[in-house]
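Structure, as structure tokens:
Only one protein chain is missing; all other protein chains are in place.
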Amino acid sequence: MTALQTPVPLPIASRKRKDLAYMASLWFLALLILVAAVAPWIAPYPPGAVDFSAIWQSPGAAHLLGTDQVGQDLLSRLILGTRESLLGPLALLALATVVGVTIGTVAAWNGGWVDLLLARITDVMFAFPGLLFVVLVIAVFGKGPGTTVVALALAYAPVIAKFTRSLALAEMAKSYVDAYRVQGVGGLMLCLRYIVPNLAPALLGYLVVLFGEGLMSLATLSFLGFGAQPPSSEWGLMVQEGQAGIIQGHIWPTLIPGAVIAAVVVAVNVVGVRISDRLNARFEE
Amino acid sequence: MKRVIYRLLGMVLTLVVSSFIIFAAMYAAPGDPVTFLIGNPENITPERIAEVRAQYNLDQPLLVQYWLWASSAFTGDLGVSFQYHQGVGDLMATRLPATLALVALSSVFFIVAGIGLGILAALRQGRRTDSTVTAFTTLASSVPSFVIGLLLVSVFAVGLRWFPVSGAGDGFLDRIHHLILPALALAVGAVAIISRVTRQSMVEQLATDHVEAARSFGLSASKVVRRHVLRNSWGPILTMVALVVASMLAGTVVVESVFGISGVGKLLVDAINTHDFPVVQAVLLYMVVTYMVVTTMVDLVHPLLDPRIKARNKNS
Partner (left out) sequence: MLLDIENLSLSIQAKGHTNKILDSVSLAVAAGEVVGLVGESGSGKSTTARAVLRLHPEGAQVTGRIQVAGISVLPGTDRDLKRVRSSEAAMIHQDPRAAFNPVRRIGDSLTERLVQVLRADRGEAHAKGLALLEAVGIRQPDRRMRQYPHELSGGMLQRVMIAAALTSDPKLLLADEATSALDVTTQAEVLAILRDLQQERDLGVLFITHDLHLAAAYCDRVYVMYRGCLVEELAGTDLFIAARHEYTKKLLSAVPTITARPSTTEATA
């Protein structure tokens, strides 16, 4: 009967391990942001520094992480690609949040046809599995980092709108909203100054998790050749460019950017889950 | 019965809207739809323009054009590919077997591994095995499938030479041999989802009174799990399995590109790169239709697994 038991709280050791993972993730992300900020100054080689005498080099003294098919230093490319790789998901989330929160709040506030329309739009969006909606947009408007970011933002906006709507509905049921209304505070003012700021914490945890997903989606699109274009060193594109070397046994040019993408997504998820947990705990209190 | 009809009507409505979006998307494109439809500027000749105009009924109003396109798509006529000068339906028919085999094999992997790991984690709940399974699956699902695919290629195909580097293979055994690595790459993300649902659903069941009641009269642990815990967990697990399988068709776009499999996903990527819009439309339509039909089916079949929901529907 050892297999069946009632729930027991996590042992202390595992909780400590979780704290460690959280702190490590935070430090890793902080370091990454720092690297992105000072990338041009710390990259050992300038962007586009090609060296045909040193192609497919394994990690070594001259090139800490080795070189790619045209002899570019992988570490430099990785560092230089940090900005685009991190700003992409950030931009897409910013856009999706603005659109999503606006629609969600209006739907919750007005109800009626806006609410109905939102429900139908989400229905239709959910009919496109995975990245297919984005693929459609790219097919129409052409490839490029701009298109992918906007398309992904449009794909994420309904999800954020739906989430915002449910949060906003709960918020509007609170008595302070009525109190302000009685005092003659207008609807727009009330939403902008009180309701949306009160939703922000709950939204934040969700957005952090979406950031990881966005980064993965953008990298995937770049890998397919739809997103970032050469000579960019966006990480997904780096993986694609390194793909040709795999058959010859050169694994570093794909493995390194791939591992970095995975590490960032893991770190972001660890932090996101922790933030959501904290917020939930606060709500329960 | 009423619910079934409403659900089917809802599905048809969503299908109409999403297929309209797929069709009308080219009108949203900057420039004349004719040049856009022809795509490659080198192909623009007066004859070609006339041909495309006739084929797409471009002198008709948009809704009429949509109706003509959708109704011929319904009968299997999906237009002609600009790139291959071949019926899109035939083109897809030659590509479909590889993709379906890939999805099928991948489904076997993720169902066995996902449900297995989920059961393991649920039965060892709160212990080291549980947290290891959760950590492992979460980690695995954070790695993009193209990275996993390339990793598998470099280790098992290039390094150990156990599997071919690319292609889909011919004949049954050769096909499986070719598709094992791509199927694994496609399955990894799904394993995390399914094991999480399985674990969650079983943990909820393990805490119920009827499971304790079953233990109280001496039913062996394995029978308690099979007859009570798992039996009552199937609803959410199977729902999620069906949804994941349906959305996997979209996932093949990436994996087929990694492994150079000429399936439907690769067809879509190539079509976008060559501006072969009829193919893009047809493949998207096929993926969306499949996804919608499967999700609707799941909704309709789910009550059959749980007599309580069936009763509720009968009453309402």
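To keep things simple, chains are lettered A and B as they appear, and every chain counts its residues starting from 1.
FYI, a contact is a pair of C-beta atoms (placed from the backbone, for glycine too) under 8 Å apart; a residue touches a chain by one contact, two chains touch by 3 or more.
Since we're looking at a predicted model, the values are computed, not measured.
If you put the hidden chain back, the residue from B:A54, B:A93, B:V112 or B:A213 that touches it is B:A213. Here the missing chain is touched by one residue of B:R48, B:R227 or B:H302, and it is B:R227. For the chain left out of this panel, the touching residue among B:D77, B:D174 or B:D306 is B:D306.
Of the residues in subunit B, those that touch the hidden partner chain are 208-210, 212-220, 223, 227-228, 231-232, 305-308, 311.
By our rule, only the chains that are shown with their structure count from here on.
Of all residues in subunit A, only 1-11, 14, 120, 123-124, 127-132, 135-141, 143, 212, 216, 219-220, 223-226, 236, 239, 243, 246-247, 249, 251, 254-255, 258-259, 261-262, 265-266, 269 touch subunit B in the complex they form. Considering their complex, residues 10, 14-15, 17-18, 21-22, 25-26, 28-30, 123-126, 128, 131, 138-139, 142-147, 150-151, 153-154, 158-159, 165, 203, 206-207, 211, 215, 221, 224-225, 246-247, 249-251, 253-254, 257-258, 268-269, 271-273, 275, 277, 280, 284, 287-288, 291-292 of subunit B touch subunit A.
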